[in-house]
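Sharing a structure here in structure tokens format.
With one protein chain withheld, the remaining protein chains of the complex are depicted in position.
What follows is chain A.
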Amino acid sequence: MELSLATRTVAGHTVLEVGGEVDVYTAPRLRERLIELVDAGARDVVVDLERVEFLDSTGLGVLVGALKRLRTAQGTFGLVCAKEPLLKIFRITALDQVFPIFPTVEAATERDGTGPAS
């Protein structure tokens, strides 16, 4: 399935809903959208991966890039993911120790929920 991207605001956070396949072909579009959001002033960003069917190293690289960009901008960055196959990818790469990962958008957008992008 093609990549889908949709943005909404929840409790003062910019939530980017990602769907479909994030791979070496589609990841550049995700990167561009995240850069656009930060350039437009978004500082508390949550990427919702619940509808992602496939995520590879290129997609993970883009997410780390966004984390660094928001850290530089004094913002926060969190992920929403409850799917075990995706969580396993974060564990194997040790990126579960880099990203704040939440089971729901509500948990990710609670005040002080994401903490500083570290």
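Keep in mind that, in the parts below, a residue touches a chain if its C-beta (ideal position, glycine included) is under 8 Å from a C-beta of that chain, and two chains touch if they have at least 3 such contacts; residues count from 1.
Definition applied: contacts and distances are computed from a predicted model.
Missing chain, UniProt name from the options "YceI family protein", "Molybdopterin synthase sulfur carrier subunit", "Anti-sigma regulatory factor" or "ABC transporter ATP-binding protein": "Anti-sigma regulatory factor".
For chain A, the residues in touch with the chain missing from this view are 21, 23-25, 54, 56-58, 60-62, 64-65, 67-68, 71, 85, 89, 92-95, 97-98, 118.
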